[in-house]
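This is the structure I want to talk about, given as structure tokens.
Every protein chain except one is present and positioned as in the full complex.
Chain nomenclature is as follows: A and B, assigned in order of appearance, with residue numbering initiated at 1 for each chain independently.
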Amino acid sequence: MGASQTRVETAAAVGRRVPTGLPMWLQAVVRFARQKPLGAWGAAVVVVMVLVAIGADYLAPYDPLKTRYHLMMQAPGAKFWLGTDTYGRDILSRIIYGSRTALLVGFSASIFGATVGAIMGVMSAYFGGKTDLVIQRVMDVLLSFPLIVLALAVVAVLGTGVENVIIAIAVPMVPRCARVVRASALAIRETPYVEAARAMGFSHMRIMFRHMLPNVVAPYLIMLTAFLGQAILLEASLSFLGLGVTEPTAAWGLMLKGAAVEFAERAPWMSIFPGLAISAAVFGFNLFGDSLRDVLDPKLRTS
Amino acid sequence: MKVRTWSRQSRSVGAVCAAVFVLALLAAPAALAQGQYQPQYGGTLDFAVPKDPPSFDGHRENTFALIHPVAPHYSLLLKFDQWNYPTIVGDVAESWKISKDGKTYTFKIRKGIKFHDGSTLTARDVKATYDKIIFPPEGVVSVRKGSYLMVTSVKAPDARTVVFRLKWAAPSLLANLASPWNFIYKADILAKDPHWYEKNINGTGPFKFAEYVPGSHWIGKKNEDYFVKGRPYLDGYRAIFIKSSSARVAAVRGGRALIEFRGFPPSSRDDLVNALQDKIRVQSGPWLCYLSVAINNEKKPFNDVRVRKALSLALDRWEASETLSKIAIIKPVGGVMRPGSEFGATKAELTGLVGYGKDIKAARKEARRLLKEAGVPEGFKFTFKNRDLPMPYEPMGIWLIDQWRQIGLNVTHKIEEKGPYFSDRKKGNFQTIMDYSCDFMDEPDLQLYKYLSSGKSGANYSRYEDPVLDELYVKQSRAKSAKERRELIRQFERRLLNEKVYTFPTLWWFKINPHWDKVKGWNQLPSHYLNQDLRDVWLAK
Partner (left out) sequence: MQRYIIKRFLLMIPTLLGVAVFIFLLMRVIPGDVVELRLTSEGGFVTEEVLAMERARLGLDKPLWQQFVNWIWGIVRLDFGTSMWTGRPISHEIGIRLQLSLEVAILATVVAILIAIPLGTLAALKQDTWVDYAVRVFSIAGLSMPSFWLGILIILFLLIYFQWVPPMIYTPIWVDPWANLSQIVWPAVAVGYRYSAVSTRMMRSSTLEVLREDYVRTARAKGLWEKVVITRHAMKNALLPVITVIGLEFAFLIGGLVVTEQVFNLNGLGKLFVQSIAQRDYTMTQALVLLVAVTFVLVNFVIDILYGWLDPRIHYQ
């Protein structure tokens, strides 16, 4: 057993193996795929999911809401590739349309949460002093709640439904992103770059947006992709509890609720396929996000 | 050589012996079979209950979550005979007399009934209990006192007699005195603190209180001094609180619970039967619960009877009965009274009602015509609010929306948590909303109460006033004969469901109780509130 060698190819070495005829962005993609194969797989899953969601109308063989009471709980077969559920609705179509709900909720919640969090983090780092202290304490308060409890409370206040679920999932994300972005922003604040800008009399807004924000893009993107997977899982949990998206909308977590568990032995396809869909999607997002982090800033800790 | 013959005496003895022998042979199989049904003593009954009781006082609660774990600790004045529903027999009452004019009920109380703390039960305790139910003191909640409006007084002239005096003769009183909620309490305790029973147990029932771990289980132990000799058969029982329905089914399947008294959906029944074969026995039957659609008669366009009629006409109840009953606990098609009960509408009477016809195409055509006439456009959007319970609210909600889609209505299904649902329903904060009703017995006074004018009935969420219905209710409540009563009830039904359609029932529930065959002595009744004192239950080895 020899000492394990970390095989780090220099970017140049990788670059030499990329066909030079391709446009710049495509070269970057290929380089990424070569360096981080796992991440490339993850990205592929994400892309497929997005395409499926966009093309749902064309891809889904049936209307996801159409009930067929005489064809309830059919096993997967020629007519219904993944079988039907307790109302006779085609499971494949519901999974395809369910990707829309998952992506909608996932993207909206994480973008919303990460953005608000990033703004909080930057403001906190930039202004420092009392503002920093107050914002930090508020973030600490929010952090003291387990994810699901905070989401539950928000749903209790606002009620169920897609919009409210998005808010409920975004809220716990804000403090986590704020924390990480603040750490990065603090580092930037001390640079002579920003000092010079202040000296020249630029407004706070301008400095924050023009100078600090672009430099925290890396942690922001990393948090964003990390949240995407979490958001989809949280939505599934909330729907499972009956507090998320409601019937008859097609949503993966909803498909796992109630009847799927009751009939799990007789009609396992009702609980296996939506569970696989969730796992696959979150898996893809996590792989991609992980590799993105490795590329952008290997030193960054997201605890 | 002396020829020995049977002497006459010995011949008759022989004949008798032979006869006895033959009889014994014939009787043996019967006796053996009887041995199987001979109740055996011992064992603990484990059963599943979906949730914890909110308090321990039967007079103020309305949920099975109280009845199932707590009822075995208490006795009632009268109770329903589980083998002969709806016959009423005495529990602490030994016998009773009703005066000719029907305004005086005299009950004789049994001797030798002891509370779990050792004190003796007398008529005074029964009087104190019913005073609390019918004339609750300040600050005490009694949710069913509205059923006893005809009672002027409850008296206990001596230690074994209780007398009820009425303002008018009411056939429903006897049944209401057999209400499973009317636990008999101790007068001395009530005098000191009428709230004591909300947190404590002290009754005369077949089981004594042993342990309660909130969220987990409730244990009762055999009452050795129970006033019915030879009962109970069980050593004790354990109510296990299991919130998730699939976990309840898994518990029964794995033998951790032997029975669940409310009911399982058809799929779980099939799973259990498949897995456990003849170890499982299934009792199925009608259930005194139904789902209805409450319409807010104060909101446009639902204040127009044509729109309301259209909503009912769109529903193919007969088809739903077939399809939904495969996946949910709903099945019988009925009107305001339970189909199959004494005052329930016959099939012929039902098909004559709006929305209950067999020709669904014609009905939907008519519905569309009515909507058009009322000025409701195609694709009209409105909201249907529903509870967040999967069984049977969810399938019914999904079905309703689907049916209304077929007459061109675009309905949004809004599922609400417990709190907002009850608040919205009470405040009228809805256009249409799912409503439900469960009672402990077939009694028009109970079932029809819901449809009285909003001002008169706390259970009317559809916000309407109708003096005609109110009058019909009073008339049927005081009817002199069953025939007269039936006719009045049919009139009530027609006015509600044909003419005015303020609100309408959809389907009645169907009770399926699969349980381990070794649980004997429990006979399923149409109400999950009845027959839960577990007095006659025994476990076969």
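Assume contacts are C-beta pairs under 8 Å (C-beta built on N, C-alpha and C of every residue); 3 or more make two chains touch, one makes a residue touch a chain.
Just so you know, these numbers come straight off a predicted model, no measurement behind them.
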Which one, A:168, A:236, A:254 or A:292, makes contact with the chain that was left out? A:236
Residue among B:70, B:234 or B:250 touching the omitted chain: B:250
Which residue from B:149, B:275, B:362 or B:482 sits in contact with the chain not drawn here? B:275
Can you tell me which of A:98, A:219 or A:253 touches the chain that was removed from the display? A:253
Contacting the left-out chain: of B:365, B:381 or B:426, that is B:426
Suppose we count only contacts with the excluded chain; which residues of subunit B make the list? 48, 54-55, 60-63, 139, 141, 143, 146, 198-199, 213-217, 238, 240-244, 247, 250-251, 253-257, 275, 417-420, 422-423, 426, 437-438, 457-459
When the complex is taken as a whole, what residues of subunit A touch the one chain not shown? 1, 3-4, 6-7, 38, 137-138, 140-141, 143-149, 152-153, 156-157, 229, 233, 236-237, 240-241, 253, 256, 261, 264-265, 268, 271, 275, 278-283, 286-287, 290, 301, 303
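Heads up, the rule we're going with is that only the chains that are shown with their structure count from here on.
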Once you find the CA centre of subunit A and the CA centre of subunit B, what distance in Å lies between them? 49
Going by the contact rule set out above, which residues of subunit A touch subunit B in the complex? 67, 69-70, 72, 86-87, 156, 159-161, 242-243, 246-248, 257-259, 261-266
Subunit B - residues contacting subunit A, complex: 244-246, 249, 265, 267-268, 270-271, 319, 323-324, 326-327, 388, 390-391, 394-395, 397-399, 401-402, 413-417, 419-420
